[in-house]
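Starting off with a structure, shown below.
The other protein chains are all here in position, but one chain of the complex has been omitted.
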Amino acid sequence: MSILPETEASVSAGPWVAISEEPIDPSVVLARVGDPADGAVLLFLGTVRNHAEGQHVDGLHYEAYLPMAEKVLRQLAEEMCARLGTDRIAVVHRLGTLEVGEVSVAVAVSSPHRTEAFATASTLMEELKRRVPIWKHERYESGRAAWVEGHPR
Amino acid sequence: MSILPETEASVSAGPWVAISEEPIDPSVVLARVGDPADGAVLLFLGTVRNHAEGQHVDGLHYEAYLPMAEKVLRQLAEEMCARLGTDRIAVVHRLGTLEVGEVSVAVAVSSPHRTEAFATASTLMEELKRRVPIWKHERYESGRAAWVEGHPR
Amino acid sequence: MSAVRALFLARYRDLVGTDEVELRVDAPLPVREFVALVRARGEAFSRLPAAATVAVNHEVAGPYTFVGPGDEVAFLPPVSGG
Partner (left out) sequence: MSAVRALFLARYRDLVGTDEVELRVDAPLPVREFVALVRARGEAFSRLPAAATVAVNHEVAGPYTFVGPGDEVAFLPPVSGG
């Protein structure tokens, strides 16, 4: 027997966070944010580049330590929501094999004014690259492949 | 009789710039940028907020000094391209009557790394708000309407 | 033709009650004097700020930029696009 009111579950949805092997659709991520009170919407997409450290890249593979990656990414999104004062943040990271040009990560933020949206999306990306246990394995034109570790820039 | 090679016209398309009464489709703006060499794509949307300076906003109207607005916006986009080192910038500003939630301006930038994309989109918006001769006429819930001048923040 | 077109945008149009007037100008004169000429056309025009931003032929002009026959001078309130 529940004594909680039925509406309890919908009080605050929190940020939308996902890690998935499915291709990322930017318009779906964008649709997760926005509000009549917001004057700014920002969408960042990370895409697979055809070059890295002077080598020609053919494609890559992302691997995650999934339970921890999901937990850390959610914590991070919640920290950003606390800073923003709303839950209008969406973030999704792709796993598996990606070709050049495909979207590896998408972040959407909406806010009343543009400066918070820029700062939040930028900090979220910086911290994601620092904290979330996901690794990139690059395939080069030369036939070689290698794990990338850390972020030179 | 032309002595220019036929490919001349397609050497550099420059940034994509538009000022229009047509509703803005974010996915169309996004599609104007991106390149296999780019690892970052940024889309900024300005949307009509339901409040301004403590008043409830019902909707608004944008007016431009069109020939100058088009010229200044193009100059600005070209300055940003020069800074970025590529022409992968798209910007469109809406004119006419807009309801709450509609997109008034969209900026898309792609670049090899994310920091330049963030800096370019942010500076472009700042300069657009400072230099492009476009004015906002807000309609309030109270029935009053007023020109907005300058940008309090 | 010896006319200069003066355009009034946004709130300035509401202020003066028209979006455009033509002024007869026989010789080039500085923006500063041209603005004074416009403001002297009547009570409505005198509401324009003496230091209003103006653009000459789609380019923001300083007070000593010269305006002559055939030019287009636009009176621009502080902008609020974005």
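Chains: A, B and C, in written order; residue numbering restarts at 1 for each.
The rule is simple: a contact is a pair of C-beta atoms (placed from the backbone, for glycine too) under 8 Å apart; a residue touches a chain by one contact, two chains touch by 3 or more.
Given the structure is predicted, the values throughout are model-derived calculations rather than measurements.
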{"item": "For the chain not depicted, the shown chains it touches", "value": "A"}
{"item": "Option touching the unshown chain, where A:83, A:113 or A:137 are the choices", "value": "A:137"}
{"item": "Hidden-chain contact residue, picked from the options A:71, A:113 or A:139", "value": "A:71"}
{"item": "Touching the absent chain when the full complex is considered, from A:17, A:57, A:81 or A:105", "value": "A:105"}
{"item": "Missing-partner contacts on chain A, residue numbers", "value": "46, 62-65, 67-69, 71-72, 93, 104-105, 125, 128-137, 147-151"}
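In the analysis below, only the chains that are shown with their structure count from here on.
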{"item": "Identifier of the chain whose CA centre is least distant from the whole-structure CA centre", "value": "B"}
{"item": "Between chain C and chain B, distance of the C-alpha-averaged centres to the nearest whole Å", "value": "27"}
{"item": "Rounded Å distance between chain A and chain C, as computed from the means of their C-alpha atoms", "value": "51"}
{"item": "Centre-to-centre distance between chain B and chain A (centres being mean Cα positions), rounded to whole Å", "value": "25"}
{"item": "Residues of chain B touching at least two other chains", "value": "46, 125"}
{"item": "Residues of chain C whose C-beta touches two or more other chains", "value": "none"}
